[in-house]
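The complex appears here minus one protein chain, its other protein chains still in place.
Lettered A and B in written order, each chain numbered from 1.
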Amino acid sequence: MVKKLLVSQAPHLHGKENTRRIMLDVLIALIPAVLVSVYFMGLSALSVFAVSIATCVAVEYLIQRYLINGPSTISDMSALLTAVLLALNLPPTSPWWMVMIGAVVAIGIAKMTFGGLGNNLFNPALVGRVVLLISFPVLMTDWTVPPSIFRVGADAISGATPLGIIKEGLAGGLTMEQLQGAHGFSYQYLLWGKIGGSMGEANAFALLLGFAYLLYRKVIRLHIPLTIFVTVALFTGILWLINPQQNADPLFHLLTGGILLGAIFMATDYVTSPMSTKGMIIFGVGIGVITVLIRVYGAYPEGISFAILIMNAMVPLLNMYCKPKRFGEVIKNG
Amino acid sequence: MAKESSLKNMLLCLFGVTLGVSALLGGVYILTYESIELAKKNEVNAAIAAVVPAFDNDPSVEIIEKVVDGKKVKIYPALHGGEPVGYAIEASTTQGFSGLIVLMIGFLPDGTIHNSAVVSHAETPGLGDKIEQKKANWSLQFNGKHPDNFKLSVRKDGGDVDAITASTITSRAFCDAVELAYKAFLTVTQQ
Partner (left out) sequence: MNKLQIITKGIIKENPVFVLLLGMCPVLGTSSSAINGLGMGVATMMVLIMSNAVVSIVAGAIPNQVRIPAYIVVIAGFTTVVQLMMQAYTPGLYATLGIFIPLIAVNCVLLARAEAYASKNSVLNSVFDGLGIGLGFTLALTALGAVRELLGSMSVFGYKFASGDGMLVFILAPGAFIALGYLIVIFNKLTKIKA
């Protein structure tokens, strides 16, 4: 083989400036969601963000400095992004020590153990969330909405997520119509309202705003989020058409839970998603199918975080089998 | 070092090895048979003794096996001086979070639940395993209640049972098995 002009497959190595720029763009895209969560959930939401950011950055610095002995990687902002995403995946009532454990798991186990940014197999923020979900199921499913200083006179609301309410309700023999009537799940409410759930799930519109910004800045490509949305819509649509009384409709599924947050901000993570278009589509379809399977048939009301992690594990395989054809490659045997 | 293989020596060798090992197993089985039976019996008796008042008969011998709602139920009558003091009923359910849950429920002759014990389960540690009394005192809420005026289902389903936090499925399954045991109890006492 002639070793001349060897150009490797995309993605080409980015300079430091670029990584930092991309991370900053994603952080900017998250600003609406962060503001909304602080508006709805008040100071406790703010403290979750603060603890998460402080711990993530500190853990990354310490490991980089004393275990890897490399130059500090704090300035590429990836630890900051992981911290914000992790916080958005937690309930606003999370105690500080739980947020800290989540941050240590996310950065320490899921990211730095594999060798830092670019080498991690799984999305760090999601690993943090899932480990916490399995470890502290009671705290992680306590969706009490704390009173917010921004909404004077509002009391703490003990709430369940719409998905949780539906799972319980349907198992208890109620129909969709009764449940939607009793809890006021209109689409306007789901799009604009204060949805019970983790901090990033509070408002669908804020997430869509971030989505638009990322697309405008060309930070992410449409393929992964779109295939996830389409797959979820198709799958739940079929179930809904078969039995509308026992299955929520597709729009309800798309607007509730973590699908928006997951599809837009987690599944599109550069490091843990496939490189080729074909790979991205398979990746998105897989996430969609697994999410719906867990939501409808599984024990948990929401499954997007598990779905993304499972498909994360497939990424090396997808990258291997979905290589784009090299320019000028000779097709063997016709 | 190992020998050359031929059909004859392979057959002979495997026959020899299996014969030797079977002989060993047979011997150990005979030696341990009585202890194993005793251990099993003690386990059952301990579970019975934990859920009904003091008795002086041998309930594991007077066992009544019944099929209620298509499920096998074992009923151990506990007698004291020939008078029934309670019934320990072993009932199971497959409605749990993971696999079979087997319970031993003790009823007084009037139908009041005296105590309950978990014989075996595979529920999630730290969550569903709170049905075990050594892990949490959740199941104590059944004690002293009579199923006629204590509805055996979780509050979410309109019953009187406080579910274990974040383990509604396990709590439902537990109620399910107690209900089954009570039905079995009625078939024995209403004859």
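In the analysis below, a residue touches a chain if its C-beta (ideal position, glycine included) is under 8 Å from a C-beta of that chain, and two chains touch if they have at least 3 such contacts.
Since the model is a prediction, treat every value here as computed from it, not as a measurement.
Of B:Val21, B:Val67 or B:Leu140, it is B:Val21 that touches the chain left out of the display.
If you put the hidden chain back, the residue from A:Ile74, A:Val131 or A:Met275 that touches it is A:Val131. Residue B:Glu4 is the one among B:Glu4, B:Glu83 or B:Asp110 that touches the chain not shown.
Interface with the hidden chain, as seen from chain B, comprises residues 1-6, 9-10, 13-14, 17-18, 21-22, 24-25, 28-29, 32, 35-36, 39-40, 42-43, 124-127. Touch with the hidden chain on the side of chain A covers residues 101, 109, 113, 131, 134-137.
Just so we're on the same page, only the chains that are shown with their structure count from here on.
One inter-chain figure worth recording: chain A and chain B are separated by 43 Å, centre to centre, where each centre is the mean of the chain's CA atoms. Those residues of chain A whose C-beta lies close enough to touch chain B in the complex are 137-138, 141, 168, 172, 299.
Looking at the complex, you find that chain B touches chain A at residues 97, 127, 156-157, 165-166, 168-169.
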